[in-house]
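All protein chains but one are shown at their positions in the complex.
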Amino acid sequence: MTRSVPTTPQSVRQQAADSAARRRKQARSASVRWRRRTLLGLYLAFVMLPIYWLLNLSFQTNSEILGTFSFWPQNFTLGNYVGIFTDANWYMGYVNSLAYVLMNMLISITVALPAAYAFSRFKFIGDKHLFFWLLTNLMAPPAVFLLPYFQLYYSVGLFDTHIAVALAHCLFNIPLAVWILEGFMSSVPKEVDETAYIDGYSFPRFFVTIFLPMIRSGIGVTLFFLFMFSWVELLLSRTLTATKAQPIASIMTRTSTASGIDWGTLAAAGVLTIIPGIVVVYFVRNHIAKGFALGRT
Amino acid sequence: MNKVYNNRAWFLILPMLLLVAFSAIIPLMTVVNYSVQDVFDANTRFFTGTEWFEVMLNDSALQAALLRQFAFSFTILAIEVPLGIGIALLMPKRGWQASAVLILITLPLLIPWNVVGSIWQLFTRGDIGLMGVGIRELGYPYNITRNASDAWATIILMDVWHWTPLIALLCYSGLRSIPDAYYQAARIDRASKWAVFRYIQLPKLTNVLVIGVLLRFMHSFMIYAEPFVLTGGGPGSSTTFLSQSLTTMAIGQQDLGPSAAFSLIYFLIILLVCWVFYTAIMNSQKDDTSQGGA
Partner (left out) sequence: MDWMVWTLPTAVFFAVIAAILLGMTAWELVSPTVERRGFLPIATTRGDRLFIGLLSAAYLHLVVVGFTELSIWFALGASILWLLVLMRWG
């Protein structure tokens, strides 16, 4: 935008008034911006403080944790972490957790992709009710299914295996995946499908080579959510495993022994459970907001 | 979108259906079977009819847990929804700051639920926790293992910490989908901030908020690991919610019949709430499309 040179007294006054107003507005918006930043900063501090405290305690020895109250580690130690990484009982917990989470992600996404496509493209008998039924599984409290799961997996000989937990987590993860993917798929125009079929693509070929690449951000976000809900779940994974496939979450309960709680190890183990989450969220950071709205904004 | 009527779509659904049915229908049938019997083992069992339902519906401890559950769910919704909207409005829209804030805010959602409990246990303990020690320094004898209202406040604070990000992220994505042209039009009309919020932002947020409230309500209804680790349901039973009562009964005491009856009652409550929300979501979407088409 170019400014014209004022030629009449009125336009000079007009321009001066305009620029004064602009300056006032800028000053005000600067103060508004600072207020926004402060408020947001306060909230972020609230989010980060408990995590910082966990991190702080994880670098201290138990005697320091219980002996001196300090805002940062006085005698910085990695002992708690070394303890976890040298004890197979501990680090196998992470391996077990990751194993069933990955299995669950693979199973869920494989069966959810065609199902979500069906929901997003076709009307069929019972579609609404089927979708609602899926939703109820997403909402069903795991506690309700606890006992029969135990019996079911015991009777088919899957108790204390990774696949048992992976299958059990399908209860809520498949519906979630269908829900999110359906949202993303519905935003792809149907003309894409029709053009491909006219061009002589078969359905499987179209689905894999054209359609899936188009919704890859949606798939990424879905995988993120599958990871998240399988990773954070405790009740089912704890009930369906004993020793061979025990998740880290239930191993952590071992820190409380008769001689008191091993605070340092508990804190270090907690920190280590947060790291996989940070890694996956980094990959999907640009699409995650849309994913939280189930692809529906 | 105009969907094609085609019942062959069922073939695409089928693998998913079998898998979910295995995880959902067989266990649910078993729960129903348990609920009408007194089961010792597969061969030693007695048919009790509706007795367990009668016992469970009149069990005062469970009624108290149910009331507590509703009180808890509505309290956290009343805090988290406005707070989440506020945070979403404050979040930067672009640049590296947007990514950084997004990741930081998402962080609590990615922590295993029992670790959330542990984090808050470490944070609020009177001897080693930052918050616990801090509040005591201020002169208030803060103690979540003795004082029921301290325990309640802490659990609510923990839930706000844990789940407000979900609402905030939902709203953030709702806000981002508003085209810039709307804001420009508002600026030309010299609309106030409140007017912009009320007539541009809030309507766009309604859709995502329904999803958010649904998810939050449901998850708060199955809250288990966090209070279990933080307070163990106490002091007394002041922070024992439904899932914990049920788990104690089913796993701790092995009372298959009563806990199955209780499960079914619990499930029916979930089913009703879920259906109300689902109908609301579907109807709002229907309104949207009919307006869009007109």
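By written order: A and B. Residues from 1 in each chain.
Everything below uses one rule, namely that a residue touches a chain if its C-beta (ideal position, glycine included) is under 8 Å from a C-beta of that chain, and two chains touch if they have at least 3 such contacts.
Source: prediction; values computed, not measured.
Student: Which listed residue (B:30, B:121, B:231 or B:259) would be found touching the missing chain in the intact complex?
Tutor: The single option touching the absent chain is B:30.
Student: Touching the hidden chain in the complete assembly: which of B:9, B:24 or B:39 does that?
Tutor: B:39
Student: Considering the complete complex, identify which of A:22, A:128, A:205 or A:244 is in touch with the unshown chain.
Tutor: Counting the whole complex, the residue in contact with the absent chain is A:128.
Student: Counting contacts across the full complex, list the positions on subunit A that touch the omitted chain.
Tutor: Per the touch rule, subunit A residues meeting the hidden chain are 125-126, 128-129, 132, 148, 151-152, 154-155.
Student: When the complex is taken as a whole, what residues of subunit B touch the one chain not shown?
Tutor: Where subunit B meets the chain not shown: residues 26, 29-30, 32-34, 36-37, 39, 42, 45, 47, 49-50, 53-54, 56-58, 265, 268, 271-272, 275, 279, 283.
Operating definition for what follows: only the chains that are shown with their structure count from here on.
Student: With chain centres taken as the means of their Cα atoms, state the distance from subunit A to subunit B in Å.
Tutor: 15
Student: Looking at the complex, which residues from subunit B come into contact with subunit A?
Tutor: Contacts found on subunit B: 1-10, 12-13, 15-17, 19-20, 22-24, 26-28, 30-31, 34, 86-87, 90-91, 99, 101-115, 118-120, 122-123, 127-131, 133, 161, 165-166, 169-170, 172-174, 176-177, 204, 207-208, 211, 214, 218, 221-222, 224-225, 242-243, 246-247, 250-251, 256, 259-260, 263-264, 266-267, 270-271, 274-275, 278, 282.
Student: Could you list, by residue number, the parts of subunit A that touch subunit B in their complex?
Tutor: By the definition above, subunit A touches subunit B via 36, 39-40, 43-44, 46-51, 53-54, 57, 65-66, 69, 71, 107, 110-112, 114-115, 117-125, 127-128, 130, 132, 134-149, 151-152, 167-168, 170-171, 174-175, 178, 186, 190, 228, 231-235, 239, 248-249, 252-253, 263, 266-267, 269-270, 273-274, 276-278, 280-282, 285-286, 288-294, 296-297.
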